[in-house]
Structures are given as structure tokens and as C-alpha cells.
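With one protein chain withheld, the remaining protein chains of the complex are depicted in position.
Chain lettering (A and B) follows the sequence in which the chains are written, and residue indices restart at 1 in each chain.
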Amino acid sequence: MKKKVSLVLALVLLLALCVPLLTGCGEQQTVLNVYNWGEYIDKDILTQFTEETGIKIVYSTFTSNEEMYAKLKAGGGNYDVIFPSDYMIERMAKQDMLHPLNYDNIPNITHIMPSLRNKAYDPGDVYSVPYMWGTVGILYNTSMVDEPVDSWDILWDEKYAQNIFMYDSSRDCFMPAMIKLGYSLNERSDEALQEATDLLIQQRPLVLGYALDDIQDKMVAGEAALALVYSGYVVGAVEENPDLAYAIPKEGSNVWFDAVAIPKSSKNYEAAEKFIDFLCRPDIALANVREIGYSTPNQSAFDQLTPEEQNNPVCYPSEEELARCDVYVDLGEYNEKYDDAFLRVKGN
Amino acid sequence: MRRNHKALHLISRLYMVAVLVFLYAPILVMMVLSFNEGKSRGNFTGFSLKWYGELFQNAEIMQALSNTLIIAVISSLVATVVGTFAAYGISQMNRRSQGLVMNISYLPVINPDIVTGVSLMLLFIFMRMNLGFATMLISHIVFNIPYVILSVMPRIKQMDRHLLEAAMDLGLPPLRAFLKVVLPDIMPGVISGMIMAFTLSIDDFVISFFTTSGVQNLSIYIYSSARRGIEPTVYAIMTLMFVTVVSLLLLINRKSLGRTVAKRTRI
Partner (left out) sequence: MRKLKLFALPYILWMVVFTVLPMFLIVYYAFTNAPGNSAPTLEHFFKAIDPMYMKILLRSIWIAFLCTALCLLLGYPVAFLLARARNGAVWSLFFILPMWMNFLLRTYAWMSILENTGILNSLFVAMGLGQMELLYNENAVILGMVYNFLPFMILPIYTNLQKQDVSLLEAAQDLGCNGWRVFTRVTLPLSMPGVVSGITMVFMPAVTTFAISRLLSGGKFMLFGDIIEQQYLSTGNWNVGSMLSLIMLAIILLSMGLMGRFGSDTKDGGGML
């Protein structure tokens, strides 16, 4: 009797386990699984796409390139359209995780600025189309910094002890150090890494915190004078606190791209390409950049911005400033060395 | 003597209030931020209800909320039933198997979320299950059960071991005997286990992230929007949730709570 009861319970559990297997394969309509950063698209665009094409969109979000990569690498989730950053595109392409785009299905590619195409992370734009872009620089509070900010040296200035935020990622923290030492931001030699590590250890007492997404809020509150940030943070921050300003140091910096790509595991290449084409359409790209506030790579959308928006040096730096900026290249195995070195910088 | 009592009474009251202030201070901050005109947590620029308005137009966040609640309720219920029976069963084992089972049960508690999340994801992929609602639910049950067991176990240990035997000697079948005799006795442990399970489920991010696709809960929504600065809409939804729960609690217990406040500690 008692045995029966337990058996029944066990059976019920097993049955419960089988349910998802059955429900797993239900719908037949074309569904596009879009995987993007949070709040990184104008939601109306998704509705409009479904209205125009009849393709349903399942939209979900990730928090970092690495998390998205970890999931796709293991084969988790059936995503059709993803939005990785430059170095991640390179890594995924190297590992044969991306589908080469068929540009016959993406006629609107012509609207993308030629200067932002064919970058080192994806030569020939085989796998990706730029979605948004920006730079890395110094966000500073003009009420706390009197001198002009134009060099990375200011992040090592004792005057600003406990008044500096660095970004909590090994690549971004090492970037200014490498450049200051005269190396490339994609440097891959042990001696350079050692020198840069020493430089960052020397800087550590001046750093208030190695922060992530909260830098924006903290700078708005006036928590520190200087911070290493992505340009994407800046527009919103300046709106909240007009004392804030942004500079791309003269030694050069990083220019980054978030792009659209299709994972190899997708089963809807064509629909996915249709969606990418849709994103490149000038009216859509315009709506999108207005909503998000980063920098658009779409020339036709850019032309429709107001002169004021076009001349915003945060979003659209001058040609000569951009010429000094480099794209991150995937470091492959060497990444681990950066991470270990960064741990030594932070660890106490 | 009486003076002593009164002082003790006052001190214990103050102590409870202090702990509650500690627990609720951040909640209060969140509530204030939900009325912030500006977007940044950094400064309060003025009072506004606009985030509440945006909340109801945001289908994504509402869907995420409903997923969160459904998963929290189902996973905590299932975990409570399975965990309670399990705890009793385990308590009847000999010491060695008891130790073994308990130590294995601890694994999801000790393992960092990322390890649990990734290993469950690998398991689901290996089992050819499509990641989605079901896999997320299963994962929540996985990390909830140990907390239920841990919460029920002490009550069982406290119980009179011979109670159930006596009931069974009287001819009750084990399941009935368990439900009639044991369950009422361990009920507080069961309930607190369920509450803990619910709490853990509602707050989980990492494990959910790796075991779902397409379906997201509130944590995934909030964490993934952090890069662009937390939208005060999520403060608004938290505030609404909080106010709803508290008013429900107060409403249900209106009468009895009134009396408690007057009469608290003895001893």
C-alpha cells in the first residue's frame, strides 16, 4: 500500500518531466527568436515588423556578450538573431558559430556608412551588420576637474585619489594602460602585460571603485570626478547632470561596435536576414537611434537627424578623433592572461 | 521586578523596530526612486508618476512579472510537497544513508549559481529538452527543495518519534497517518520552507538565465536592462508589488495584528 503511494508519486513526477517534451514542439508559424541587450531597441519596431511580414518575434534579452556566448556555445536556446559586440563576433566566427549573411536578402545594407563597414573584427562583413557604435573615453565632472581633460594621464593623477572610477572588465581597464605605454590595445606580449599590470597596480590606490553599469548613476550623483566609460552612457548622464562632460583622450582609444548576426544554429536564416534588412531601413534605423540614443552607423538615418544631434561630439566624434581609435580584436587564449592580471590588480 | 519587565519589554520592542528599519531601508529607497522624475538613481529631480504610466504600456515587463509569479508559486508548491515527504523519509533512514542524501541535497545550496545554472543547462541540452518555461521551472524546483528539507527537518527532529508508530498501530495507513499526525505537527516548518522557496525563486537570476530561452522572468529583464541604467519603471513595479503584498497581509490579519501589538513579549 505504502509502496504504491510512493510509486504513484514518483510516476506523477516522471510524467511532469515528460510534459515539456510534448509541449516543446507546438507552433508552426514562422517565429523569429531575437536575442538582444536589454532596452536596446525601439519595441514598436518589433510590432511593425510582424505587421509587415507576418513573422512572429519572440524577444528576449541578455546582460553581457559573455553570457550570451556561454549559452549559445553550449547549444542552449534556438536564437535566430543576436547582437554581439565586435570582438565577440570575431570569436564566434572563428569558432564557426555564425551564419555567413546572404546580402541578396539585405538590400538596405547600402545605407550603412562605408567608413564603418569592413572592420577588422569581421573583414568583408561576412557575418555581421553594424547596429550601433561608440567609443570609450573619460566622463568627468567639470565642477570637480578644472584642467582640460585630454589625456589618459589624468587617470593616474594623485590629485584625484579616490575620485576615479574604472570599468570592471579586464579589456577596458588594460586599454588605457597599454596605450599609455605605447602599445596597441590588442597587445599580446607578456612583457607589455606585465608593464601594464604594474601601471594599474600603481593606479589602484587612486581608484574609488571598479564599477560596471552603475557608473552612470554614480557619476550623475557626483560620487567621483573621473570615470572610464562607454560613450553610450554619456548622453543619458549629461541629461541628468549638465556638469558632466566626455573626452576621448588624444593618445587614442577604443571604438566599439554592436552588430547584428545570425547564429549558425538558427533554422530561419531567410527570415532572420529579412529582419536584419528591416533594421537597416532608414526609417527604422532612425526610430531606433532616437529611442536608444547611441550612434547609428546608418548614413540615411544619420542624415535625417537634426544638426544638433549630428554635431554631438559624444555620439559622432570627428574623423580625426576616430582615426586614433582602434577596434578590439579577440585575444583568444590570451584573454585568460588579461583576466589573471586584472585579478592581481584588484586582488588584495 | 515589574519595572524590570517593562524595561525589557521596551528594549525588545526597540530591537525589533531597529531590525525592521535595517531590512526596509533599501525598500524605502526603491519606493522613493519610483517617483523620481529623472531616470538616474543619482539624484532626485522631482516627483512624478510617469514611470507608473509607462509600466502599464510595457508588455514585456508585465509578461516577465507574470512568468516570475507563476514560476515562484508552482516551484515553491512542488518543492514543498516533495521536500516535506523527502524530509520525513530521510529522517527514517539510518545515519549513513541520511548523511549521504543530505550532503547531496546541499549541492545546489553550496554550488555557486553559475555552476548550477550552467550544469543544468548542459543537462537539459543533453536530455534534448527545449529550453524555456518548463526547464526554468524545473531548475527552480531543483534549488528550492533543499531549503524546504532544511526547514522541515528540525521540526521532524523535534517531534515525538513514536507518534506515527502509535497512529499506525491503531491501523491508519502510513500516508493517512502522516497527514493526520505528523503534518500538523511539522506544519510551521513546512510553511516557512515554502516561503523561503518562494523567496529564492522570485529573486533568482543566474540559474534562470541559463535554463530558459525566449521566456524571461523579472530578474532577467532587470539585469539585462542594467547596462542602459535601471529604468525607474522597475522600481515602480516593485513598489506596486510590495504595497499589494503588505496590504493583503494587513487586511487578512487586521484583527489579530491589532491585538499583538499591544501584547508582545513575556519571559
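The definition used in the following text is that a contact is a pair of C-beta atoms (placed from the backbone, for glycine too) under 8 Å apart; a residue touches a chain by one contact, two chains touch by 3 or more.
Keep in mind the model is a prediction, meaning the values are calculated, not measured.
K.L.:
Using the touch definition from the top, which of B:55, B:136 or B:226 touches the missing chain?
P.N.:
B:226
K.L.:
So which of A:114, A:148 or A:347 would be touching the chain we can't see?
P.N.:
A:347
K.L.:
Which parts of subunit A face the unshown chain closely enough to count as touching?
P.N.:
Here the touching residues of subunit A are 2-3, 5-7, 9-10, 12-14, 17, 64, 66-67, 69-70, 165, 168-170, 207-212, 214, 217-218, 221-223, 335-336, 339, 343-344, 346-348.
K.L.:
Touching the missing chain, which residues of subunit B?
P.N.:
Contact residues on subunit B toward the absent chain are 12, 15-16, 19-20, 22-27, 29-30, 33, 41, 82-83, 85-90, 92-93, 95, 98-116, 118-120, 122-123, 126, 138, 141-142, 145, 147, 149-151, 153-155, 157-158, 164-165, 174, 178, 188-189, 191-192, 195-196, 198-199, 202-203, 205, 218-219, 222-223, 226, 230, 234-235, 238, 241-242, 245-246, 249, 253, 256-257, 259-260, 263-267.
Throughout what follows, only the chains that are shown with their structure count from here on.
K.L.:
Where the CA atoms of subunit A average out and where those of subunit B average out, how many Å apart are those spots?
P.N.:
33
K.L.:
Taking the touch rule as given, give the residues of subunit B at its contact with subunit A in the complex, in rising order.
P.N.:
Those in contact with subunit A are residues 38-43, 45, 59-60, 82, 85, 118, 121-122, 124-125, 128-135, 138, 173-175, 209-216, 220-221, 223-231.
K.L.:
How about subunit A: which of its residues touch subunit B in the complex?
P.N.:
Result: residues 1-2, 5, 9, 13, 17, 19-21, 23-25, 33, 37-40, 43, 58-64, 67, 70-71, 74-79, 212-214, 216-223, 232-233, 236-237, 239-241, 292 of subunit A touch subunit B.
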